[in-house]
Every structure is written in structure tokens, then in C-alpha cells.
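One structure, pasted below without further comment.
A single protein chain has been omitted; all remaining protein chains appear in their positions.
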Amino acid sequence: MSEAHSGVVAHQFDDAQQQQETASLGMWSFLITEVMMFGALFTGYAYYKTLFPEAYFEGSRHLDYRIGAINTAVLICSSLTMALAVHAAQISKRKATIVFLLLTILLGSIFLGVKVFEYSDKFEHNLVPGRNFSLDAYDETVNPRNVELFFCFYFIMTGLHAAHMIIGITILGILVILAWRHRFSSEYHAPVEMTGLYWHFVDIVWIYLFPFLYLIGRG
Amino acid sequence: MFSDFPIFPEVASTIAGRVDALYFFIAAVGTFFFTLISVLVLVFAIKYRRRSEDERPAPVHGSLQLELVWTIIPLILALVMFAWGANLYVDMYSPPGNALNIYVVGKQWMWKIQHPEGNREINELHVPIGTPVKLIMTSEDVIHSFYVPAFRMKMDVLPGRYTSAWFEATKPGKYHLFCAEYCGTKHSEMIGSVYAMEPTEYQDWLSRTSASSASMAEAGEELFAQLGCPTCHASDSGARGPALAGLYGSTVNLMTGETTTADDSYIRNSIIDPTSQITQGYAPLMPTYKGQVNEEDLLKLIAYIKSLALDSSHSVATEDSTKGPLESNE
Partner (left out) sequence: MSNTALTEPAENYLTAGYGLKSWLLTTDHKRIAILYLITITVFFAIGGFFAVLIRMELLTPQGDLVGSDTYNKLFTLHGLVMIFFFLVPSIPAVLGNFLIPIMIGARDLAFPRINLLSWYILVIGGTVSFAVILFGGVDTGWTFYTPYSSTYSKTSVSLVAIGVFITGFSSILTGLNFAVTIHKMRAPGMTWFRLPLFVWAHYATSLIMLLGTPVVAIAILLVLLERVFGVGIFDPALGGDPVLFQHLFWFYSHPAVYIMILPSMGVISELVCCFTRKRVFGYSFIAFSSLAIAVLGFLVWGHHMFVSSQSIYAGMVFSVLTMLVAIPSAIKVFNWTATMYKGSISYETPMMYTFGFVGLFAIGGLTGLFLGTLGVDVHVHDTYFVVAHFHYIMVGGAIMGYLGGLHFWWPKITGRLYNEAWAKLSAVLIFIGFNLTFFPQFLVGYLGMPRRYHVYPEEFQIFHVLSTAGASLLAVAYVFPTFYLIYSFFKGEKAGANPWGATGLEWQVPSPPTTFNFETTPVVTEEAYEYSKREAQVV
């Protein structure tokens, strides 16, 4: 890491390197808290799955795995464009940075758009937990109330994930503005890197969500 | 009332004295260490008080031996407490096979108790001394907890499932019954009394106070017929539902391939959520009776089904049979 003073070393740091390492440790620590947060939800999910495996499989069959697969591909591509944006910032390529950031925003927005489509589809089919929940056609051995539990976790986990995506996209938008204003270069690009870490994490959460929600009970 | 300053509640069950003994042991160990630390601190505070401003104490930084001693000795003592307590705990939750089953339903804000003979009580529980009593409990709403300090007995009471605890009263008397899990407005009024009596007095009380003469199993049999259960649960081979004689306590093969034990919870689930555990070889035809039977009705039906022995057909038991060891404690 370059140690040149670029005038952006905050007063509490001795040099740019300390600032960079500190930011990195801070973001990793934050991501660990996110692991604990999503972990709690995965734990609740897993607990009920051991109690009602058939109901979970039934619920999963009501999700369209092809749409889920498309979204997974979209998100993985967005991680690629994010990594390219970080790289571009590291080598002071301002235009490339902006382009890749915008592409990441675009892909992230596509993901969210698909989710909106999925959610409204669930709403139409009365699969939103609560008073109006009902299954139209299902395996008779399964208790529809237990399937409702599956959908509770479906909505809460993908909803929390989507909230993280929205926050991520917002931050990316801010980065685009800052990049436009020549803020990033090989000397200072920590915000882009840190956002990259965050974005990859959100991607990894989805990579766990996809099989656990869409692919169980198939095959 | 102000003159005696009690430390222990009455010792009124077989387990109570053992709990107090362990309590005493922990208190003794605790008192020893507390006294040791307090005395040392006091002595040091006085003996080593600062006598002049430029006093410089000798550097004493540490001692591995001392650290090991005061790590290992407390650890051993704590593990003794653990082992003693775990042993006691296992006994507290392992009811003897011949325990008298009494059923408890908790709801905001009262305890409803049903004896197998049919006697019902509200906020009171009469039991004989010298007989192990197993309480099978559920809640109609929120989590409650059945607590009898004199017996040193407590168990949470949950909605949607059965929990159980047991005790053997040793001393006749009237003892507090408390709800020990906060449950709303009148949590502190969800209290009552447990009356432990000599066995003969208990029998007297039973016969004296049973308003309805039907035992729980008899009442259950009546409900069973009313709800139309015999239509499918008949004893002929082409019946739509499995025969229930001898079911209680047996191992059941489910449609999913798993096996389970037919305990109180299993039977309760079969009535209100039948599709969750269809027996192998049968179609998922049984409708749910949720909403048609309340928790007390469920207990009566269970008492009836418990009474169905393998070689008899629909004979009504006069006494609740117990198959303690096979029941799970969920």
C-alpha cells in the first residue's frame, strides 16, 4: 500500500497505511456481526426444517427455482463488476471505476426488480404468511400451517437480504458521485474496497439462501 | 409471624430434603470463600495501610502455583456441585413407573386440575402422601410455570405441548402453589394450594368431591363416541384408521418412514394435527379436531386411549393406567 500522504489521512491516524488497515479491519468486523445476524435466522430456519422437513420441501416447490437461478447469476455478475470497479479504482482508472460501479448498481437493481416480481406473485397466490395465507394445491401429508412457517423464513430472510442490497446500492450511488469528483485513485480507494467487501458478503448470503430456499426438496 | 425468620420452606417431598442438603453444601462453600476473601481483604487493608507517602511496596507480581491452586480447587468444588445437582435433576425429572398421573391445564390466570377419577379442581391440588404423583401439564395460552416450593418442584407449562414433572409428598399439610413464569396481568394471583393428605383421607376426599361420577377415561370414552371416532378407528381390519387398543406407549411407524413413540403428545397431535404424523399403511384421511376439543377434552381422550389394553375391546378402565418409562418429557 502506498504511504504517500494524499491529504486524506484523518487526524487520529499516523499514516495512510494505518488508516487503510483500520478501515479494512472495521469492515471485516462489521461483516462478522452480519454473519451473526443472518446466522440467527439460518438457525431458526434449520430448527423448523428438522421438525417439518416435508413442509419445507413443499414450500420450496412453490418457489420458481429458475427465477432464483437467474437472480443468483445476476448477483454473481454484479460481484464481478464490483471487483472490477475496485481494481479500476486501485489503478486510478476513473472512468472504468464509474462504469463498473454503474454496472453493479444496474445488476443489483435487476436483482431487486426480479424480487419484486417474485413477491407480488407470492402475494397473488396467497403465500404471504398471515391471515390470507393458503396453499392451493399441495401434498396431502403436509400440514399447510407448517408450510406457512417456511414462507415466514422465506420472506424474512430474503427481505432482510433485499434491505442490505438497497443499502448497498445506495452506497454505490454515493461512490459513483465521489468517483466522478476525482476522489479515488491508487493512493486512496478504501471506500470502494470496503464497499466491495460488503457487496461480496451480501452476495455470499444469497448464495446460501438460494439453495436453502429454492432447491431443497427437488431431485 | 415476625418472630420466626424462616430460611427454608417446609420439607414436604422426598426430593426437598435433598435439595436443601445441596443448597447447604453450596452455601457452606460459598460462605467459606466469602469469609476467606473478606477476612484477607480486611486484614490486608489494615496491616498494609499506607504509613508514609513515599512508601514503595516490594514488587510481588505473580505465582503460577498460587494461580493453579486457586483455579483447580474452585473448579473441583464447582464440578462437585454440578455432579450432585445433575444427579438430583435427573431424579427430579424421572418419574417412577407407578406414578399417579394428574393432569394440569394452566390458563390466564388459573390452574385447572383433573384427577383421573374425574375429580376436578381449580387452583387446588389434593394428593396423597407416600405416592409418586406425575403431573402432565399444558397451557391454553401463554407459558406458565407450576411451582410448589415445599416440594422444591417447578416445571414450565407450555401451549401446544405437554410437559411433566413429578413429586412424592411426604408430609400432610397445605402448601403454596405459585405460577412462576410471568404470564400477564394476574400472574401473581395465579396461585393456590396443594393439599397433601394421608392416603385414606385422599380416597375419602376423592369419593366425597367427585361431582361427576365419570372418571377421565370414562368421560373420554363418551367424547370419543360423540366425536365419531369409532367410525374410522374400529377394530376390524378394513378400518380407515388404526386400532387404538394397546397404542399408548407403543412404537409407531409413520408414513414418512420415521418411527415415534405413542405418548401423550403424540396422541394430542394426532387429534389436532393428524396430517403431521400419519401411520404407515393408512391414508391421510383424518380431519383435524382443532377447535372442537379444548385442552381438557384432549386430556380425557388421552386418558381413555391410555386405558385401552391390547387384549380388550373398548373396556373402560376405572383407574388411569400409567406407562411412565416410555413417555417422553417434551
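Labels A and B are assigned to the chains in the order they are written; within every chain, residues are numbered from 1.
Rule of thumb we're sticking to: contacts are C-beta pairs under 8 Å (C-beta built on N, C-alpha and C of every residue); 3 or more make two chains touch, one makes a residue touch a chain.
Because the structure is predicted, anything quoted here is derived from the model rather than measured.
A.B. asks: If the hidden chain were put back, which of B:P9, B:G173 or B:P284 would touch it?
C.D. replies: Missing-chain contact among the listed residues: B:P9.
A.B. asks: If I consider the whole complex, including the chain that's not displayed, which of B:P57, B:G238 or B:G281 touches that chain?
C.D. replies: B:P57
A.B. asks: Mind pulling the subunit A residues that touch the left-out chain?
C.D. replies: 10-14, 18, 21-22, 25-26, 29-30, 32-34, 36-37, 39-41, 43-44, 47-48, 51-52, 55, 129-131, 143, 145-146, 148-149, 152, 156
A.B. asks: Can you list, in ascending order, the subunit B residues touching the missing chain?
C.D. replies: 1-2, 5-9, 18-19, 22-23, 26-27, 29-30, 33-34, 37-38, 40-41, 44-45, 48-51, 55-63, 66-67, 70-71, 74-75, 78-79, 81-82, 84-90, 92-93, 108, 141-143, 145, 147, 149-150, 152-156, 158-161, 163, 176, 178-189, 191, 273, 276, 329-330
One rule holds for everything that comes next: only the chains that are shown with their structure count from here on.
A.B. asks: I'd like to verify one number: the distance from the centre of subunit A to the centre of subunit B, where each centre is the average of its C-alpha atoms, in whole angstrom.
C.D. replies: The answer is 46 Å.
A.B. asks: Considering the complex alone, what residue numbers of subunit B touch subunit A?
C.D. replies: 255-256, 273, 275-276, 278, 284
A.B. asks: In the complex formed with subunit B, which residues of subunit A make contact?
C.D. replies: 52, 54, 140-143, 145-146
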